[in-house]
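Have a look at this one.
Missing here: one protein chain of the complex. Every other protein chain is in place.
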Amino acid sequence: MNKGFRPSGNAYSTWQLTTIITSTLIGVGVLTLPRSASIALGEAGWISTIAGGLISMGSCWLMARLSRLFPGRSLVEYSPLVLGSSSLKWLGKVISFPLVLCYLAYLYIIAAFASRLFGEVVVTAVLMETPLEATIIAMFLLAAVLCQHDPQVVARINELLFPLIILPLLLLAVASFQKAEWNNLLPIFTFSWKDLFNGVMETTFSFEGYEVMFIFFAFAQGGAGKGTASVAGLGIAMLVYTLIVIAGIAVFDIDELQLLMWPTLELVKTTQVPGLILERLESAFLAVWVVAVFTTIGNVYYAFIYGLRQLLGKGIVFQRISSVLLLIPLFWLALQPQNLLELSRFNSIIGYAGAVFFGFYPIFYLFLSLLRGRKLHRQAGEQDD
Amino acid sequence: MSYLDQWKQKKNAKRQKFYTNHFHQTMESVPDSPLSTNLSENLDTISHQLGSTDDLVVRTLPLPERGTSAAVLHLNGMVEKEAISEFIVKYLTTTINESEQPAIHELEMSRTLRQVIRSILSGNTILLVDGKAEAYVASTPGWERRGVEEPRVESVVRGPRDGFTETLSVNTALVRFRLRDPNLRVRHLLIGERTQTGVNVLYLDGVVDPEILNEVMRRLQAIRIDGVLESGYLEQFIEDNHWSPFPQLQNTERPDKVAANLLEGKVAILVEGTPFALIAPAVFAQFYQSPEDYYERFYISVFIRLIRLISMFISLLLPSLYIAFSSFHPEMIPSRLVIAMTAGRSTVPFPSIVEALIMEVAIEILREASVRLPGPIGPTIGIVGALVVGEAAVTAGLVSPVMVIIVSLTTIGSFASPSYSTAISLRMLRFPMMLMAGIFGLYGIMLFLILILIHLAALKSFGVPYMSPISPIKIRDMRDLFVRLPLVKMRNRPSIYDPSDKTRIEGGQRP
Partner (left out) sequence: MTRGWCKKAVLLFMIVCLAMMTGCWDRRELEERTFVLAVGIDRLEGKKEMYKITAQIPIPIKIAGSGGQGGGSSGDAVRVMTTTGRTVLDAMNNLQKRLNQRVFLGHTRILAISEEVARRGTKPLFDAYRRDPTMRRLLWPVVVKGEAQTLLMTNPKLAQIPVVYIMDLIESGAKSGSIPDQTLGDFYIQTSSKGIQPFMNYVEASRVDVSWKGIAVFREDRMVGALDDKLSWVLMQLRDNQRGGDIVVPLPGKKGEYLTFRPHFAETQIEVKHNGGHMAHYTCVLQGDLIEITTEPDFMEKQNVEAYQKIIRQEMEKRAQKLIGKLQKEYRSDILKLGLWEKANHWDYWRKHDWQQVFSDFPIRVTYDIRIRRFGMEVP
């Protein structure tokens, strides 16, 4: 095995960055999305996904902008540069350490709760006798296998699985339009600004996960458009989400929607594909949905492990071993919420915290680095030499 | 330098030492000393180096006209005897004129002992003349060889019928015959300390990416092994990942396939003594692409390729899907069918996973047995065995009728693959897939598929990602992926192999 051969193929292309963003976003949240989107806004629930998408797009674009100042570096690497000065390098490290640690902890918790939610769905909807633990462990092991590889593999697996994530959702949305009652979508403009704000906050959970780009933007190719990727990636996710929400509201009406635990799954149940050999596709849909969940948990966990590795300045061996060892606390964390209601409460806390925190992060860093301007670049250049 | 690196270095040094000690008896041990001028002394040394083996034929010829004597040496059975008696012996005994050369196609001079020994072992004839410190080496290899025949494994409906043989020179010529390009280069290597197997590396200069070529050459030259009896030996040495179930080099016995791949900018490795050539780098597309795709017209080849894709999925997934549907998700089977299936299963004493495993293993045994059975009986036994055993098993209530259909479809599906080694890798993966389906149902199938995909995403063949051009995505190369556009539209060579010359068809051609 010759590892150093052809390193040029190892950087992420724009398309790969896009697929990473989209497939990280689309995950467990998509099953509850039509309900959570229509809680506050009612018939116009799809507006909240668009608004939420636009806000996240802005935040992600700022991340890309920030990353362009430090090509080839992740948040973990440039954070001490921004916060310290050339004379006081240790100061940067000391200040940035808790901030970066916060960020990593956030990723870790997302991974844990996403896997728990995933386990809950599988156990309530298809494998009713299988212990929750078994489904979660199986998913964790896959994530650990992913962590054994180079960052390039993450990009490629996302690229490979991307159609498997998007196509079923698009098909579902289009197929369920035949059962749709379009009057359910009207009237549109009956909400206040406060409703809109609440609606956006409800959907934050569905849009969390693009924060991994703090790490993954570092691997972008020289010519790769990070800004384009963040707009495209969030745009695709927003489009899919909006279609799903529209389909959900049009088929179910908002009153019924509020009673359904997994509206998207019920959407599959009400949709019949004519001329197919198989009858009820919800198990098949869930099986394909596993792919979407894997890309979420896998990417987030990989970003966490990679960030940790950079924070501690360790190599790939550390990454491989720690990815396995850190599964144990992750597993414990995933099992903490008692039931779905508690889990969704935790989730919304994490979602709010994340939204505020990481909406603020890029702005904060960008502001600081622009303020310090040229001096910083010289410093970064020195480090490169 | 970390402790780890030190340890690695130490280990490498140790390994190097081991190999140098180990091969002390082989060709390396033959002294590279010059020949002496004394004929009998030379004969003694050669015979000693070959351990006075009994198949060494030494014919001493006194040449009174020239006032000297000569000796002709060769190994019994490896040379064309007529050529020797006709040209060399006749030449020596009749010709007076020194400047006239014997009428032998290739005649070289050797000055060292090692060269002489190697020549004898390769089926050449050595002519030693007393008083001269050099030997004439006449190329007279003439052992029994198979003629060019139709390939046994890779047969096509439309396309050339010739296949490689066991002779390296013939194989190289078969490729040359198709590519009369002055840029077709052949690099000859000898691999195998004991077998000294000739290996020809073929490539199109100016088309192939020099980086890939150098990597292939580097890996081939690094091989230290006692014997190479088949190209598979080399394959297992130069592949990127030994633990992968997927073949990372393509093998073929079709010269047209080799030529086509050379034109795409790949490297071919021909090995003495086997009709199977290796092609590097290989990507996942080899699972369902065949040279025939380019011979047939557009629609036909697209259709056939799609059929192969479907059969690939069937051979990998069908039994596991059956297990998942019947024992985990019966709601997915249409109501009428599910009742019929239940009736069929009502006498079966095993769970469907065991049933499927038994049947799949049985069919693998049948397949293997029919390969071993002598020619004409093989297929018959296969069909009869499958039919009779299947029918009997159903009647006895051991297996459900649907299972028999599933197993037959799976087996047929796996044989639709254009290459044997790819088909067998999918057939192998079917078994863990069935186990996963038996544990988690569809969810398990999906987990295992993701696992396979992670592996595929990480896999590289000579620096080319295995899943390219799907990942990393190359839109231009998609013209020849699942479907293939009409040949006129496929203007460029696949960019995944990074060819130096990118264009292959001039644009804007119209009849």
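Going in written order, the chains are labelled A and B, and every chain counts its residues from 1.
Convention: a contact is a pair of C-beta atoms (placed from the backbone, for glycine too) under 8 Å apart; a residue touches a chain by one contact, two chains touch by 3 or more.
Since this is a predicted model, take the numbers as computed values, not measurements.
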{"item": "Sole residue of B:353, B:393 or B:407 that reaches the chain not shown, by the stated touch rule", "value": "B:353"}
{"item": "Touch with the omitted chain, as defined above, among B:336, B:372 or B:510", "value": "B:336"}
{"item": "Per the touch definition above, residue among A:210, A:252 or A:285 touching the missing chain", "value": "A:252"}
{"item": "Interface residues of subunit A (partner: the chain not displayed)", "value": "1, 3, 124-131, 134, 137-138, 141, 144-145, 148, 181, 183-187, 190, 251-253, 255-256, 259, 266, 269-270, 272, 280, 282, 316-317, 320-321, 324"}
{"item": "Positions on subunit B where the hidden chain makes contact", "value": "4, 8, 241-243, 326-328, 330-331, 335-336, 338-348, 351-353, 394, 400-401, 436, 438-441"}
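The rule is simple: only the chains that are shown with their structure count from here on.
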{"item": "Subunit A-facing residues of subunit B, complex", "value": "4, 211, 215, 219, 240-241, 325, 328-329, 331-335, 440-447, 450-451, 453-454, 456-458, 462-463, 465, 467, 470-473"}
{"item": "Subunit A residues touching subunit B - in the complex, by the definition given at the top", "value": "1-2, 5-6, 9, 13, 15-16, 122, 126-127, 130, 134-135, 138-139, 142, 145-146, 149-150, 153, 155-157, 159-161, 277-281, 283-284, 286-288, 290-291, 294, 317"}
